[in-house]
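Excluded from the complex is one protein chain; the other protein chains are retained at their positions.
Going by the order they are written in, the chains are A and B; count residues from 1 in each one.
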């Protein structure tokens, strides 16, 4: 058989290193998503309250994390904050922190959108049986909002996972970073190593992200069916 | 001696500059059925919603059983356990089963023991003939069934006053009768005090002890039920009755 170059994946420790990089990627995405989604739910609820100052602060928070590119956020938290604020975190923690804060910002908007799209008469019926504001959120608004927001949340998750590919910029040994070192180390011996290594990384991201996006589509279809009942 | 349940004195309400309720004064006694009539946009729904704290108002005094109501969130919340309300839109909570819908108020707001609340809910379901639907979700019910459940969800709190805001307006004609029969039975058999906004004239005639006729936010007349339908006091009410189907 001709040298396709696929052997580059299995040379020495290459495969184990790619998997190790993938584990780093998944660990960071997982922690960031758990913290970010939980915080985002709280912030989203707070953004539906009447307090104007609070709403403005949270709005600014959202816009900051939405407008500033993730690359810049990573640089800011990894390189700038240690200089100006004296906060010097290891790269992996910076990655989790930045991604969690970003997820929380985006999630707060999803949650807020879902909460305000629960029909007003649902809220009034809740008030009419004497529920207080907390009970209203707990039993009526949040459960209904959650089913509205699941597709958007899953899309957010796939975006966050994809964006972890930026982490090599702050020296995190994620799967892309490891892949790049393998490509450069083997480019002489295997001119096609770029193809195989990035192909492998593509498959890995696909394996993680596709089920999520499939699930999102399915949930969305189910929700539409329910609405049309 | 009859006991006064709710009284309204000199109630004024504006939406921005529009004067939607103009110097409204009336009261309702225990066991009485008051029907609010009037053309669309006359302020009937606004008035009945104001009675339950769903609409803010600018001035006037509201009293429940002789106690002046403090129009803040806490004051209204306490009162809403004693005033049941059913709306025009199907307003069951779609994320909860029929049983959970009914139990939410009694168990979470009134902190009744679950088994007692559940026994009462079962009894109420039986009364309206929907026992077999306890564990289904609202989306599996017809409009009429949903409104019957909404009524017993309000009754489960054992209110002293019921407010019905055009509860049959969104229903298909064949569903209307069942819902109205439940309200009639509640009025006649259980002597429930109630304020009803409706466009069903025969029904209004059948249950009204008193009719309040509103137009443009003004209370034009307050007349005993039978008398209103046979001999209204104002020309406007006369015209209104003539334009309606019976």
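Methods note: contacts are C-beta pairs under 8 Å (C-beta built on N, C-alpha and C of every residue); 3 or more make two chains touch, one makes a residue touch a chain.
We take it that contacts and distances are computed from a predicted model.
> Would you kindly match the missing chain to its UniProt protein name, picking from "L-aspartate oxidase", "Phosphate transport system permease protein", "Amino acid ABC transporter periplasmic protein" or "Glutamyl-tRNA(Gln) amidotransferase subunit A"?
UniProt protein name of the non-displayed chain: "Amino acid ABC transporter periplasmic protein".
> Touch as defined at the start, partner being the missing chain; which of A:54, A:72, A:116 or A:203 qualifies?
Checking the options A:54, A:72, A:116 or A:203, the one contacting the hidden chain is A:54.
> Per the definition of touch given earlier, which of A:26, A:89, A:136 or A:219 contacts the omitted chain?
Checking the options A:26, A:89, A:136 or A:219, the one contacting the hidden chain is A:89.
> Could you pull out which residues of chain A are in touch with the chain that's been left out?
11-14, 16-17, 31, 35, 39, 42-43, 46, 49-51, 53-54, 57-58, 61, 75, 78-80, 82-91, 93-94, 96-97, 100-101, 168-171, 173, 177, 180-186, 188
As a convention for this text, only the chains that are shown with their structure count from here on.
> Under the stated contact criterion, what part of chain A meets chain B in this complex?
Touching chain B: residues 119, 121-122, 124-133, 135, 139-140, 143-144, 147, 226, 229 of chain A.
> Going by the contact rule set out above, which residues of chain B touch chain A in the complex?
52-54, 73, 76-78, 80-81, 84-85, 87, 89, 91-96, 104-105, 108-110, 139, 150, 153-154, 157
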